[in-house]
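Sharing a structure with you now.
Shown here: the complex without one of its protein chains, the others still in place.
Presenting chain A:
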Amino acid sequence: MTAIIALSLFGISNLFLGFWFPRKTIQLITLLFLVVSMALTVSDWNHELLWFGNMFRTTNTSINFSLIIQLAAFFVVAFSKAFGQDDEHTHPAEYYAIMLFSVVGAILMVSFDHMIVLFVGLEILSVAMYVLTGSDKRNLRSNEAAIKYFLMGSFTTGILLFGITLVYGATRSFYISNIGTILTSTAPESMPSFLFIGVLLIIVGLLFKVSAAPFHFWTPDVYEGAPTIFTMFMSTIVKTASFAALFHLVSGIFGSLYTIWVLPVYFISMLTLVVGNISAVYQQSVKRMLAFSSISHAGYLLLTVSSKQISTTSSILYYSLSYTLATVVAFAVLILVSEYQSARVEKPENFSSFEGLAKNNPGLALCFSISMLSLAGIPLTAGFWGKFFIFSDTFSRNIIYPVILAILMSAVGIYYYFKGIIAVYLKAGEIEKIEVPALFKIALWTCTLGTIILGIYPSLVKSVF
């Protein structure tokens, strides 16, 4: 809990540090801030406590989610290299500050015990993201993405807020624990029917944020238009936080009302799998492919909540972690390659600009391939176990057909992830040696090694979760 206070203060101090220090220093300081806040988060381990007038609850699950979020933020900061290098980004401190603020929002979303905290957290996260999406001021695509994201996002917020209001109307409480007691102690027949609408609206609002089909239409455009570094941020942090919030609600207070939401979620998870994977097959741009891949991963995650019994948190956490590690690497290599190709080819983010990467940049090629393998769920990588735990967990709850569909869809996934590997290793192309800053390199290899270590010995973190 102290972590969110610390992060807010760090964010504010970052704004001031921008007056005196150059970008590199601020980047390192921000990394330090995140390490401190992670340490503060860990210090709450095993203390289940309520804070801020019982509105904020720290449990081991929420701590794990916050740690994954902060870890992702750590890597995003480590991979940010362009701020302050051109006139557009002359104030790097602000970007780092906004990122820290949005992490605060994300942490609120995973540990709320009060509906308003959920709403506030979501807004802190989203408003920060609208700004960051549009931060490439002179790029038309970035502006378009920001507007699109803002419109869809405020629409979502409206839906969520409406849902919260209806639930409040039915239960007369914003407190999760109070709502839970009321919902379990009252017979469903005697509850007002708008309660059910409220529950559904809250779930839909969060599904928008995790970009589940059919609420996914904003995702590819926004992901493509936003500067890649913030796409990385969106696809890891926003997704994890929103899913954690959804999971917290359906596994907790809405558990007794499963008859209302279980069927929609069941079909949405399958639809998301199909839409995400099939659309990704047709993409020429790596960034768009990763956008659809993030939709498909939302589908895998939704499998865990698509029945009356909810999965164990450990498989969800493991999946989120493995997905985060692989995704940041994929985007990081994309940043380097597209930056290198931007002056040379028309569409620097396409698969074709990766061709021949392995020749002069074997390290980058290896990292990129391992992240693709992990996203595809091939053994020796963390992604395999992530999928394995999700599938076996879902299977054990007797959800047979969606799992079979998911397994077939992961075979489809291999097709588009391997397009990247084929471009890197098997196609001929001319890419000179790309200069990689030291910090960037360290972060890249840390994630890659993490992916492999978790792939060989998953118990290392699975036993913690």
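By our rule, contacts are C-beta pairs under 8 Å (C-beta built on N, C-alpha and C of every residue); 3 or more make two chains touch, one makes a residue touch a chain; residues count from 1.
Simple rule for what comes next: contacts and distances are computed from a predicted model.
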For the chain that is missing from this picture, which UniProt protein name fits: "Butyryl-CoA dehydrogenase", "NADH-quinone oxidoreductase subunit M", "Fe-S cluster assembly ATPase SufC" or "ABC transporter permease"? "NADH-quinone oxidoreductase subunit M"
The one of A:Val42, A:Leu408 or A:Ile453 in touch with the missing chain is A:Leu408
Touch residues of chain A, complete complex, unshown partner: 314, 373, 378-380, 384-385, 388-389, 391-392, 395-396, 403-404, 407-408, 410-411, 414-415, 418, 422, 425-427, 457-459, 462-463
